[in-house]
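Of the protein chains in this complex, all but one are displayed in their positions.
For chain A:
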Amino acid sequence: MSYLFVDGEEMERKKINNYTFSDIIKLWFWYDLFMEFSFKDWGNHLYNHYFVSKKVRERWWRKLLCCWLIGWFIGSQWIFWFMNSQADYKRRETLASMCDERARMLQDQFNVSMNHVQALAILVSTFHHSMSPSAIDQMTFARYTERTLFERPLTSWVAYAVKVPHSEREEFERKQGWSIKKMVKDEEHPTRGNDSSFEDEPSPIKEEYAPVIFAQDTIKHVISVDLLTGKEDRDNILRARESGKGVLTAPFNLLKSNRLGVILTFAVYKEELPSNATPNERIESAIGYLGGVFDVETLVDKLLHQLACKQSIMVNVYDTTNHLEPISMYGSDVIRNRIYHNSSLNFGDPYRRHEMHCRFKHKRPLPWLAITTSIGSLVIALLVGYIFHATVNRIAKVEDEYLNMIELKIRAEAADVAKSQFLATVSHEIRTPMNGVLGMLQMLMDTNLDITQQDFVTTAQASGKALVALINEVLDQAKIESGKLELEAIKFDIREVLDDVLSLFSVKSLAKDLELAALVSDQVPENLIGDPGRFRQIITNLMGNSIKFTERGHILVTVNLAEEVMGSSVQEGMESTSTNTLSGYPVVSRRHSWEQLNSFNHEGLMIPNSFYVLSSDEIKLVISVEDTGSGIPKESQPQIFTPFMQVGPSIARIHGGTGIGLSISKCLIGLMKGEITVASEPEIGSTFTFTAVFSHGNHLKPNEHRLREFQGMRAVIVDPRLSRSVVTRYHLQRLGISVEIVTDPNQEISHVKNGTSMDVNMVLIEKDIWLKDTDSYSRFLGKLRNSNLPNFPRLFLLANPGNTCMKFVAKESSMGIVPTLVMKPLRSSMLASSLQRALGTEDKENHRHNGLSLSSLRSLLKGRNILVVDDNLVNLRVAAGALKKYGAEVARADSGKKAISMLKPPHQFDACFMDIQMPEMDGFEATKIIRSMESDMNDCIKRNEISPEDCSGVKYWHIPILAMTADVIQATHEKCLKCGMDGYVSKPFEGEELYREVARFFYAKKTQ
């Protein structure tokens, strides 16, 4: 059996181990999967719903995180690009507008200068050609141009050439006094103003000539040079006279300033020409040409000077007549790949094209805004991603921890269950052999032992009993902790329970000479519904505790209704003051401990939260156990209700015990919806107070057995100590005796004095007081005797059992008083019997079933026919043998069916003992069938179908059937009765029980 279970368990454990291990592997695997973004083997891992869902979720989060990061990376780049291009665009815009502005201004300036040159041309045409003789000669021209130079600041010089056809050359040369000279080419470009480049070489013979006749002084040397011999000049002249507009040459280096310049040429016509004149008409009409040199560089420089932010922008002007080879007119060479803006310039010459290129002087600064914005957004995204990641990780971690916790919780719970099982098993295992030990000890005590051996055995048995008690307590604790303990709800009398407990402790109190007493308020109902066993256990625990720690004085148990305590309507005398106590020793006030209960605040009102709301038939009791013991130090008081906790380690050595009792009591009180508290002062004593809720039992029938013989009697208690007399009064009142308390023996009893014919049946006096002051008490008695009372009151002395009682009897008898001693602690039953004995009202019926013995059982069973039914031969024979021993005639049946056939009426059997557990047909079933057979028979008899004579004179068939069972459980018992059985006995037979059961119906039979 065992190995099998071990195997199974181990297998289970292995399975668990594999599980967790594989889980870890799977976890890794999932991680790898995620890293590779692989989805294969998906289905293989759907083995555990939770795990999968968790993993999938995790993976999903991770993917999302990745997308987020990548997205924001791209996003930040886009932001950078966008902002950068925006900035770029703006820059270009600025550049374009600046460039266009410059181009326009340059063009305007140039046009202004050109207009001046044209004006000069008109001047020449007006004063030179239209007047005869000419109003202008070289001198005039030079002076005029010199003086109007301010109008043309950009024009270096101007010169005028006339058109001379070849036919007129000689005349012209003669008239002027010089011959027309040829212009010499200098290198590639035609140059002007360079003295050395002109030689006095006459111009070759051509169709026409354009010799310079007027010139500014600075270039006087060009006079007489034929402009048509220079290629550029010739082009210019031809184009100028064709178009009638100012034309420009390609830029060239000016000789003097080494700057770039262009030559501007205007044609001068004989007469005004219409605007739509053909080029030929223009050529025909042209009579001279005016040329000027523009210093473009200076022009641009000046222009730029006028404008602000000259520094930030760089301007290049190009002549782009030939697109492939633009000629730079202004500005240094630049790297062409930089951004620039191109504005076209119109200088009024349709043949020539000019462009202005503008660039920023400085490279564009790094786009810091774009960089910071994009980086910033990336950083924010990263942070958000990190937070997200951390959160997800945290969630995962918490989930893992949660799983761990659950596992730990399960394990802890399993351990708790195991602990309880272990406790239960071990306790049970110890209890069984301990019972053997105790039984053997009991048997040993019955043998002949000498005194020493007897002592040893007694000690051993006491220890054993203590051990069993401890084990029971531990079991209780385990049961309570596992919540398996349930309270019974049965009717009980709390006063009887207290009496029982008092008698239990009376021996112990005798040894210590303590006074024990119980006092129940008369407002507490007689019948309560609750668990008397557990209530008794609590009281026993508390009293046991008190007795352990009390060396002198008393222990008093009081029971009050909670309403009484709260309303301060505690019965007179029930509340003790520091001097007025049971034994005269000071005690800790009960009220003090009551006040510590949560249910009461200092005003004596209920605090709703902590107060269990009672239903209408529930009552709450406040029970106090007061002692005059050693007390509990203040600092230890909170700990005393924890299991195995004692006040100081030395206590255990002195008094023994484990300290589990209070803890159990507290748990039990908790089950009774109450609470416990303690008030204690060292060297004065402790008062434990607890509350408990019980149901009202008054609707149930009151106890019938209450003694009625004392009803109407009167008693007088003479005691100066009120607390003590109240206890006595309580017990007397329970017996139905009305009581008067006299505190001073010299005081007159009220109704005695009044002379009424009230009857005083008894006088109760504490013995120690009697001994102290016999005389005055005797006088008191004498007074009572003298008053005309019909009965002479009996004297009872209340004595603690420790006191010797012999010495005074003679003395009192001499006085004609025979006192009866009543031993404390007072209990109703004991007090009643004492009173009965003294007053002669003893109940004669009280003796019943006292001499229970084998012989009585034998007398019951002798000659009876009994059927024993059991499937097991051993049991059958043993049971039969036992019954035979008591003189019964025994028949045996080994199955239910056989029993039925034997018990089919009519038969001779007086009783049947039936085993319950039998194969085929069990005891219950068999009994049911037998009962139905009997009722059939009875019906027949009733209807006189069968005369009773046929059935051996029996008129009513009902054979007593007793179940024999090994498990004596309540449920079985109930089932027995339900099936028509009359009772049950345990197997193997036990004398007393057998007698009890058999006696029930055999007696009844006799009376029938």
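Assume a residue touches a chain if its C-beta (ideal position, glycine included) is under 8 Å from a C-beta of that chain, and two chains touch if they have at least 3 such contacts; residues count from 1.
Quick note on the criterion: contacts and distances are computed from a predicted model.
Taking the options "Mitochondrial nucleoid factor 1", "Beta-hexosaminidase", "Histidine-containing phosphotransfer protein" or "Signal peptidase complex subunit 3" in turn, only "Histidine-containing phosphotransfer protein" matches the UniProt protein name of the chain that is not displayed. Only one residue in the set A:205, A:324, A:366 or A:874 touches the chain that does not appear here, and it is A:874.
The chain omitted from view is touched by exactly one of A:302, A:508, A:673 or A:884, namely A:884. Within the complete assembly, A:421 is the residue of A:278, A:312, A:391 or A:421 that touches the hidden chain.
Within the full complex, the residue among A:440, A:693, A:771 or A:999 touching the omitted chain is A:440. Annotation: of A:218, A:432 or A:463, A:432 touches the absent chain (contact as defined above). Residue-level contact of chain A with the missing chain is found at 1-2, 4-5, 7-8, 421, 425, 428-429, 432-433, 436, 440, 443, 872-875, 877-879, 881-882, 884-885, 917, 966, 987-988.
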